[in-house]
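One structure is given below, represented as structure tokens, and several questions about it will come after.
Missing here is one protein chain; the remaining ones are kept as they sit in the complex.
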Amino acid sequence: MIENDELLKVEHLKKYFDTPSGLLHAVDDMNFSIKKGETLGVVGESGCGKSTMGRAILRLHEPTSGKVLYKGEDIIQYNKVQMKNMRKKMQIIFQDPFASLNPRMTVSEAIIEPLMVQGIFLKSDKKGLNAQVDKVMELVGLAKRLINTYPHELDGGRRQRIGIARALAVNPEFIVCDEPVSALDVSIQAQILNLMQDLQDELNLTYMFITHDLSVVKHFANDIAVMYLGQMVEKAPSKKLFENPVHPYTKALLSAIPVPDPDYKMDRIFLKGEITSPINPKPGCRFSKRCLYATESCIGGDIATKEVEPGHFVNCVLA
Amino acid sequence: MGNLLDIKDLTIYYETDDGIVQALNGVNLKLGVGETLGLVGETGAGKTTLARGIMGLVPNPPGKIVGGQVLYEGKDLTKLTNMEMQKIRGQHISMIFQDPMTSLNPVLTVGEQIMEVIINHNKITKANARTLAEDMLERVGIPKERYDEYPHQFSGGMKQRVVIAIALACNPKILIADEPTTALDVTIQAQVLDMIYKLKSENNTSMLLITHDLGVVAQNCDYVAIIYAGEIVEYGSLKEIYKETKHPYTEGLFGSIPSLTVNVNRLQAIVGIMPDPTKLPKGCKFYDRCKYSKPICAEKLPDMVQLSETHKVRCILYQ
Partner (left out) sequence: MEKVKNANKVSEQRSLWEDTWRRFKKNKMAMIGLYFMIILVIIAFATIVIDIATGQSFYNQHIIKQDLRRRLEGPSPGHIFGLDEFGRDVLMRMLWGTRYSLFMGTIAIVLSCIVGGVLGAVSGFYGKVTDNVIMRLMDILLAIPSMLLAIAIVASLGTSLINVLIAIAVSLIPRFARTVRASVLTVKDQEFIEAARAIGCSDFRIILKYIIPNSLSPLIVQFTLGIASAILSIAGLSFLGLGIQPPTPEWGAMLSNARTYIRDAWHVTAIPGLGIMFTILALNLVGDGLRDALDPRLKN
């Protein structure tokens, strides 16, 4: 059942890759929904599958199975033409502000590109195109004089603004933000985060904000989902996750983040060993090998999701 | 605050096609025995140039030490020949770099790489060197049975441990760590930093920890220096920098970072970007981004003001 204000609902989303060593379970049975105008933070360390999931939702990687319901309709079932049309509504901002821009396109060419590909303006409608470019550049804080500059002439912060402008050019409703500030300096990160917040308020955007840095999404996200090796281990409203983390991995993750306050006593939870392989994983909780509280029941079969408080879901036998 | 390492007025320029890059402009720093000094700055501030300057690794051309001294136990390292510096590197002053993926030689086993540095600086037999190398592996938490394995067989965090083993194998007096955990996941980062701290304490090694992460600094350093556009703008004890922040840039940095412990609705970003190092303004380099700037700031570079025995700041507000 979809509620009226749910923009995106993901059901049993799976993405597996065929490798010579076996089947890589990059995304395994993810379930969540995002309301219109809100932000879902997706948090996890390297190899947890968060980036793959972001791309799978946009069908940049074709999902292996599952449903992605946008306003109730499963976009996995869409044909090529329908999917191309959807790309007006669903966009993505990438992590690397340099690699995600075509080095041979100027700022304005990069912004005009989606407009032309989507047929929003005709090539001959120079006025319309330029007006939209101006509007979008102003929205993201790029000076007009940069219209004909190339990415390599600009710094990371400005390049990322171009990436955001490109995503906004088609007036999307939903944007997957794949670690959009991880490659930026601290002071520029703050600028871009503020920008994204402002844009969300102004344009009523819905974000899926993927990051490895929990602190970045703390003030930004409505809900946060924590992933480990392709599985969701915990999902809760932002405040509740920080105040009352339940899953041992979430607790360990939170305890590992160095706090910029010398008086703060870090209550470090140490994890055993290293991350296990996502190739042909055994059934049960994938975190059990490193978990201090693991028991027999952790590796039997699928772990049931429990709602420990309203809106707060945990995949753990101890919950 | 004794003086194991005393950097006086170090100035390093790079001569490039685009002009002269003024990477370091008169840097003064001291490092005492057993101390950890955190050097905090963003991209282009000059942190890596400073590390290279100390190690005598500034590529020449295009880099040149234009002025200043690097005094180690009284000797000026900038005046030494390359042969003389080779005796210092690895034995007296060691460095670990940011990217563990590319720091290790892929065709040598990890054990051989540790042994290499031991043999370079000690007249001992290969068998004895191997024993010492095995010990070092154990000390960084890698079973000595893995001596004959190659770097590609290790994960990122373990590779970084090997890098640290190599750096500390000859028990140097100073360890320079250039963003040692930036490329690692946060839970692995916590493990690696703890390990560095433990090893360092065992031998009373001094450390220059270069990072942009104020959280990492808070949990690991005794003193902190903030570097901006090739100059130290503030220096002090951990407490002074975090609790009695003085320089507007430092203040801006703290405002930019999302924190786990403090609730904010919006980050206090610093406007603008760091100035072009080939066209540095006269006067204060932070002038055009500073909330408190006055016209005189653009004209005259403020002197360093000593606020307490350990706290110094370069800003007109305190003169």
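Should a chain be cited, it is by its letter among A and B, assigned in written order, with residues numbered from 1 in that chain.
As a convention for this text, contacts are C-beta pairs under 8 Å (C-beta built on N, C-alpha and C of every residue); 3 or more make two chains touch, one makes a residue touch a chain.
Keep in mind that what you see is a predicted model, and the values were worked out from it rather than measured.
Asks: Please identify which residue in A:P114, A:G230 or A:P278 touches the non-displayed chain.
Replies: Touches the omitted chain: A:P114.
Asks: Per the definition of touch given earlier, which of A:Y70, A:F94, A:Y228 or A:F242 contacts the omitted chain?
Replies: Of the candidates A:Y70, A:F94, A:Y228 or A:F242, A:F94 is in touch with the missing chain.
Asks: Please output the residues of chain A touching the missing chain, sorted low to high.
Replies: 55, 58, 60, 84, 87-88, 91-92, 94-96, 99-104, 113-114, 117-118, 138-139, 141, 143, 145, 148-150, 152-154, 163, 166, 170, 191, 194, 198
Operating definition for what follows: only the chains that are shown with their structure count from here on.
Asks: Between chain A and chain B, what's the gap in Å when you average each chain's C-alpha atoms?
Replies: About 32 Å separates the centre of chain A from that of chain B.
Asks: Show me the residue ranges of chain A that touch chain B in the complex, using the header's touch definition.
Replies: Interface residues on the chain A side: 45-46, 155-158, 185-191, 193-194, 197, 212-216, 218-219, 242, 252-262, 264, 266, 268, 270-271, 274-275.
Asks: Using the touch definition up top, name the residues of chain B that touch chain A in the complex.
Replies: The contact residues of chain B facing chain A are 42-43, 155-158, 185-191, 193-194, 212-219, 238-239, 242-243, 252-261, 263-271, 273.
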